[in-house]
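Only one protein chain is missing; all other protein chains are in place.
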Amino acid sequence: MYLPEDELQRIDEEERLLKGQYKHHIHVCLGANCLNAHSAQVLSALETEAKARGLEKVCSVTGGGCRGLCVAGPTVTLEPDNVLYGKVQPNDAGDIIASLGGEPVERLNRPTDNPFFMRQQRIVREMEGRLNPERIEDYIAAGGYKSLLKALNEMTPAEVINEITRSGLRGRGGAGYPTGLKWKTVAKARGEHKYVICNGDEGDPGAFMDRSVMDDFPHRLLEGIIIGAYAVGADRGYLYVRAEYPLSVKRLQLAIRQAQKQNLLGNNIAGTAFNFDLQVRVGAGAYVCGEETALIASIEGKRGQPRPRPPYPAESGLWGYPTLINNVETFANIGAIIRNGSAWYASIGTEKSKGTKVFALTGTVSHSGLIEVPMGTTLREIIFDIGGGIPDGRKFKAAQTGGPGGGCIPEQYLDLSVDFESLASVGSMMGSGGLVIMDDRTCMVNVAKYFLEFCKSESCGKCIPCRVGTAHMFDILDKITKGEATLDDLTLLEELCDTVKHTSLCGLGQSAPNPVLSTLRFFRDEYIAHIVDHVCPAGVCEFEKEAVR
Amino acid sequence: MTTQKARIATIWLDGCSGCHMSFLDIDERLLALAKVADLVYSPLVDHKKFPEDVAVTLVEGSVSSTEDLEKIKHVRAHSKFIVSMGDCAVTGNVPSMRNPLGVDVILRRAYLEEGLENPQIPSLVVPKLLPLVKPVHAVVKVDVYVPGCPPHAETLFYVVSELLAGRLPDLTKMTRFGV
Amino acid sequence: MSVVVTLKINDIDVSGQEDETILDVAREHDIYIPTMCHLDGLSSVGACRLCLVEVKGMNRLVTACTVKVAEGMEVYTETERLKKYRRMLVEMLFSEGNHICSVCVVNGRCELQSMAGRVGVQHITLPYYNPLRTLDTTHERFVIDRNRCILCTRCVRVCDEIEGAHTWDLGGRGIESHVVTDLNTFWGDSPTCTGCSKCVHVCPTGALFEKGRSVTEMTKHREFLPYLTMMREKK
Partner (left out) sequence: MQTSTLVSAEDKRWRLIRATMRRHGFAANALIETLHTVQEAFGYLDEEALRYVAKELRIPLSRVYGVATFYNHFAMKPQGEHHCVVCLGTACYIRGGSRVLEAIEKAAQVKAGETTPDKKLSLLVARCVGLCWLAPVALFDDEVASEATPEEVAQKVGEWVDHVSS
């Protein structure tokens, strides 16, 4: 009889045996960012060099995932010495191979005993940099797919849902809806078929958390999706990935094929009666498709325009069938919760926001990159400890969270705990995890204008307030940054914010005014300076020599 | 005794004079109006200069040229109440139909492409056109809006009577854009 | 078969079937809720947002044309907030296109024009957009003047849902959205248009009209729509 546990066990043992042959393991980051910085060439240079020195039996050179310190790419990780090299070039290969077993190459060495690495806690990005994303064996040897087998063999769907509910996991796509509750609703809904959709349409500028999960841990994502499908009783699923992420598409398709081969996807999964078919769908460049009803329309092959809810996708989603939609990071948490238990997960984070959150830390901050921290970590810890503070001796001005529908958080809230409620209380939101740091050279009116330009051109055009309102808001902000606006324009801008926020059909329009509202709340004096004094305090906006009015 | 009569005025920017015609259609009530108000400036009467201290000015037409712009600013400065009279003043209406095309296109069409002898775009005498035709309120503050093309005589009489009686007219049920 | 529910609209006790929308029930009780994209006989899309109402206990405003009534619901249709939003939405429509009522074929019979009166819009505070839009006169009997289009998609829906031709759809997106025939080719060349005129008659403004009609001359007839819907549902 076929026993999937045995098969996984066999792969696990083989892997250990294989890895045990080597004294040194060299992982070259093959994440999208390092690949852009030519890490593939670094990989082949290291292979050639190892061979040339006759060390191919002593050290293994493999592709690995991202270490998060993107600013230092391409990165190379050495094990078991736990050495991290940054900005590695192909011609560094000789020195790296030569130094194995001895002192690390000083000019490339990046310390890992600093807050950037020590203050993080990794669940979604567990084993970062050490798993070859293109090999299912790596994931299995690291304990992968055991949670799926546990769920299938030892738990009923209801028990799985209870476990997720008790863990306190909330949707990582932005709104923070309780995942267990969503699963329960879909499980209860009736339908000939049910669908699971993984939302990988990560569209916020400055956000690449989900890309890193899809690129680095495709199997962790698949495992979460399959467990979700089992829990809600879905037989079909789609992974919707934005067109801008070809590497993610490639790796997910490969991962799906590998999982099918191991009977972890398809019919009678792992010898049980559970069938689940999963396909990748590629987006085509429309931010609004991150909204769940628009995403559904897009998978159906239509214009990605949202429709009013209710009915919610949980009752009537893809082709009218009950549909579970969760974001990439949400699904990537599932395996760990099933493996370690809901009590463990619920012990991390704050009272209402459990677990960790991955952020893409960018802007004017020393250590740009991907970080994963427990919910409740303060902005100050993230920016000044983990992120290494503001470079060039500049002063911190604001942290922008939540993408185009988020807000700018000023200095007085640096000790704010990063969780769903706290961010909302200062007029921003968690969003998907973009965290852009701005220093004192940033004009906040100009920042608001930037986000409105984004929302205006990404508006689908279906509902009036978003289609027309965002265009007017952008025009007024443009006038302000040119010193051509009046205080009446500012009043009109605030009225537009009110209408667009409360009357728009979907989240895009409803949140589009947030960048304006939050900058008006904390930096109103900058607006006034532009309008009344024709001065841009940050020196960014250029006015005509002669004031227009 | 001679009670002080209210000083009212009318001006005409870029419009067709239809609103003024409609105003005249209040017929014999003009006489009643004349008892309580003086028409101190209007295209209908012979005054060269817009006077100071006007109580109510009815404005017909949109703001289309540099001359319109100067005129309306001057009028605003010397009027207590400004009434946008008719669709051209309220919305831009027919004159604003050139807006999507831009000034150059229509000037070329009117002066160069119509097969005139010695075609040229006038640059003296004729005031310079603004890039965009605007409703009056886009340029100066407006107190009362009377849409309609043209507004009915009844409506206009009501507006003037109410203002002279010291009340702001409520026109929501009386008139709208177009008809 | 369906269940009767009781609810309150503007503090008045009303009843309806549970599969009816708030709009259906309000109309049965002569309670006016403004609508623009909605048309009886076509699917509801909730795009124009004019029928937004407040429902006690719901943190967001909801579209009366899509949300079904429920037992004990308390609906408010005329709050100050809603009135303010409706005025702004109508203003947005006027500012977005080129609506010159005085020279329009449906002057006096236009739904946008009368909506302005109804919600109390007497002038447009928002700046006008003055977009450069196209006019297609190639069809032998009809004209589309996109300057007057408010993107309600009634034409798209009637052509798809009732006529079954799907000649119309939306092209572009955001503020650049526009209605198109086929591959954005001339209407007169359309291999799919049956010339049925349904789109012309459901159009709320003067964007679609019959050739040869002058200012104020175009009257739209929509009596056919509920009838056709009913007859087709029977089949």
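Labels for the chains are A, B and C, by order of writing; each one numbers its residues from 1.
Just so it is clear, a residue touches a chain if its C-beta (ideal position, glycine included) is under 8 Å from a C-beta of that chain, and two chains touch if they have at least 3 such contacts.
All values derive from a computational prediction rather than experimental measurement.
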Taking the complete complex into account, which shown chains does the hidden chain touch?
A, C
Any idea which of A:I325, A:A360, A:M430 or A:L477 touches the chain not displayed?
A:A360
Where A:V436, A:C466, A:L520 or A:C536 are the choices, the one touching the absent chain is A:V436
Using the touch definition from the top, which of A:G144, A:P218 or A:G304 touches the missing chain?
A:G304
With the full complex in mind, choose from A:A284, A:A343 or A:V532 the residue touching the hidden chain.
A:A284
Even though one chain is not shown, chain A touches it at residues 32-33, 36-37, 70-71, 203-208, 211, 243-244, 281-287, 298-305, 360, 362-364, 368-369, 400, 434, 436, 438, 442, 447, 450, 454, 458, 460
Need a quick check: the contact residues on chain C for the chain that isn't drawn.
160, 165-173, 180-184, 192
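Please note the rule applied: only the chains that are shown with their structure count from here on.
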Touch-based graph of the chains, sorted into line, ring, star, complete or other
line
How many angstrom between the C-alpha centroids of chain B and chain A?
58
Whole-Å gap separating chain A and chain C, where each centre is the average of the chain's CA atoms:
39
When you check chain C against every other chain, which residues touch at least two of them?
125, 127
Chain B residues touching 2+ other chains are none
Of all residues in chain B, those that touch chain C in their complex
84, 87, 90-94, 96-97, 99-101, 132, 135, 137-138, 142, 145, 147, 149, 171-172, 176-179
Which bits of chain A are touching chain C when the two form their complex?
286, 303, 307-308, 310, 456-465, 467-472, 475, 492, 495-496, 499, 502-505, 510
Residues of chain C defined as touching chain A within the complex
45-49, 52, 60-63, 66-68, 81, 84-85, 88-89, 92-93, 95-96, 125-127, 129, 151, 170, 172-177
